[in-house]
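And then chain A:
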Amino acid sequence: MQTSKRILLKGIAALGALAVLPRAALAAVWPTAAFSSTVAKQAMTELFGTDQTTPSDQIVLRIPEIAENGAVVPVSISTTIENVESISIVVPKNPRPLVANFEMLPGTLADVSCRIKMGETSDVMAVVKTDAGLFSTAKEVKVTIGGCGG
Partner candidate 1 sequence: MAPVRASRFNAWRILLSLALPALSACATDYDRKLEEAEQLRVTAAEAGAEWLRTESLLQQARQAASDGDEESALAYIEAARFQAEAAIEQAEREAELWQHRVIR
Partner candidate 2 sequence: MASNIKIKATLSGDVAQIKSLMMHPMETGTRKDADTGELVPAHHITQLIFENNGTPVMIANFSTAVSKNPYFSFSFRGAKAGDTLKVRWVDNLGASEEFETALG
C-alpha cells in the first residue's frame, strides 16, 4: 500500500506540473476519459484530439482472423514509420473501445505485443501517433461462441 500511495502522489505531482515535466512524467497519468468512452471516435478524440487517421501500409498488425477465444486474442503491432510517439489498440465494437495505449520513449522500438479481450466480431485498429500525425491500419477478427474448448 505504501508504494501505491507514493505512486498516487507522483501522479498528482505530474498533474500539477504538466507544462514543465518531460513527456515520460506526463504520460504517467492514465487517460481516464479516453478509456471510459464507449464510442471509438470519441475515445480517439479524447486521446489524440482528433479521430482522423491516415491509413498506412507501413504498420504491421498481426492478429488472428478467427479468435480461438475472445478472452485472449494475441496482438502484435510494429511499424517502420519514424518518430513514433505512441501505439494504441482500438476495438470499436468493445464496450470500451480503447484497449491499450503504449507510450514510446527515447530508445523504445515501435514493436509491441499483448493479449486482449474482444466481446464480439469487430475490426481491430492499430493507431500509430507520430510527430507527423496519426496513422492506422485495421483487420477484422471474428469472435465466435465456443462449443467445448481445449
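Remarks
Definition applied: a contact is a pair of C-beta atoms (placed from the backbone, for glycine too) under 8 Å apart; a residue touches a chain by one contact, two chains touch by 3 or more; residues count from 1.
How these were chosen: all candidates are chains of the complex that A comes from, given by their letters.
Everything numeric here is computed off the predicted structure, so don't read it as measured data.
Per the touch definition at the top, the candidate among 1 or 2 touching chain A in this complex is 2. Put simply, chain A touches candidate 2 in their complex at residues 1, 3-5, 7-8, 24, 27-28, 30-31, 35, 71-73, 91, 94-96, 98-105, 107-109, 111-118.
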